[in-house]
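Note that this complex is displayed minus one protein chain, with the remaining chains in position.
Up next is chain A:
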């Protein structure tokens, strides 16, 4: 579904991603881990072109992203993204947050968009917050709304950029639960995370990045028990 070839990204003279090649299958849940500054988020943001790669190519469902800049918003409609800091639209109610993009970008009728939105709020357990404004929600609730907002576009792929890093500890679980449910439903997911427990339990595959290099990838079982590279061993020693 996603095919990444020799992806590199420079910010000025600073090489943030170096020659990354990997592919992600439909229905797969991939966790990207690594020290901060390793380029995890930049890699994720390249997948929907929030960052423009300096070289290399990304294909999603056979469509080359960098070559399709004109229709990038069409492609992005199929890729949901969840941010560390939620980025809900503060001047809209929760329900409006969910209805906005389907109506504006996909041309859904208001009635259909609202039905879909209410159904999704039900799914993330926030049906009673439909008419609240984002600023009145807790961090965990905001992130669940953000996930529902991304799902409202019925994406084929969901990107998560450290979805629990800005949350108070007691709210991490409710967000991870929603993500686990989503994984079970067969959604293709790419998750940048510091939650090793989540990576181990839910991911089908782990990518370990360090200094912009894809150092190691593998099934979580074997990766966490027997990391092959020195750098991955060091990292796991520090976080586990």
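Convention: contacts are C-beta pairs under 8 Å (C-beta built on N, C-alpha and C of every residue); 3 or more make two chains touch, one makes a residue touch a chain; residues count from 1.
FYI, contacts and distances are computed from a predicted model.
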Undepicted complex member, UniProt protein name, chosen from "Cytochrome P450", "Amino acid ABC transporter permease", "Alpha-D-ribose 1-methylphosphonate 5-phosphate C-P lyase" or "Aldehyde dehydrogenase iron-sulfur subunit": "Amino acid ABC transporter permease"
Which is it among A:46, A:79 or A:167 that touches the chain not included here? A:79
Can you list, in ascending order, the chain A residues touching the missing chain? 48, 50, 73-81, 83, 85, 87-92, 100-101, 104-105, 133-135, 149-150, 153
